[in-house]
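Encoded as structure tokens, the structure appears first; notes follow it.
Missing here: one protein chain of the complex. Every other protein chain is in place.
Now for subunit A:
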């Protein structure tokens, strides 16, 4: 057993803003002792675009294209929350069909985001093949999105009171086909990754977060659920007709990276469950043309682009795939919000990184960073 020889000679390494992995621009100043990590300090701010200040000068309709750029992998969630805020302030009811469409889009987004989390996570650990597989699946999701919304990634789809346009004819069949295909895809990933001994060696026992600690540090989303706390905003808050679908919260007990990985994989499989329920239900609705007409009339009566926000404060939240995404909205009696605060899940989840990497090897930093699943677009906004 070799004693650490370099006790007084700590090396400070800068894992600079440009990474080969796709986390975004995050600068980590790591203090090393040989190969053990003593301390790590993330420095943010490289992607700060002033989203909150811009929001004070734009109406909601004008602001919608900006919000997809916070979390550019799970875009529907940011839009959903931007639209939910003024809806709750103004007590606007969303028609049922629009709510269903929203839920379908959100679940598709969740699947897409977890897929694109998996790819770089594997690539950081060293396995390059899942990266290509996820891109194959993600292209299918992009095709679905493009058919429905017009854009592959930065869809400007949600509006106050519903969605921008109805789904095209035959979209649902394609979606169901994708569901079936994706189930086999998830099985493929499970076979490839989950019992792989190299993966397990790399990931098991790394970065353990206890449940008390997780709560204290304000984590949310898959990180909280992987530490044994069954907290899922979709069940707890009951928004957007998630009530009518039945599904379960996925959670694990230990808090290491393996648990986080398992939570995400199984939540993907889970997303498909409510998905299929929804599809079948909506399929029935489409046959009913009278209902269709009513919906069209409602949706096309969008509020005029200057929607006035009343003088109230509100905190809206949604369960994004990264955690709890929230907006704290203070309205004025005008069309511009007075304060639009974005509560990004990545910002908070990243705080625990210096705690976790102490006593770990250098290579484990990438594992832990990958399993925290941050997107710098929302961390910095």
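The definition used in the following text is that a residue touches a chain if its C-beta (ideal position, glycine included) is under 8 Å from a C-beta of that chain, and two chains touch if they have at least 3 such contacts; residues count from 1.
By definition in this document, contacts and distances are computed from a predicted model.
Hidden chain, UniProt protein name from the list "NADH dehydrogenase [ubiquinone] iron-sulfur protein 3", "ER membrane protein complex subunit 10", "MTMR7 protein" or "Transcription factor IIIB 90 kDa subunit": "NADH dehydrogenase [ubiquinone] iron-sulfur protein 3". Touching residues on subunit A toward the chain that is not drawn are 44-45, 48, 50, 52-54, 57, 88-89, 215-220, 229, 231, 236, 312-315, 317, 324, 326, 328, 330, 338-339, 341, 343, 347-348, 351, 380-381.
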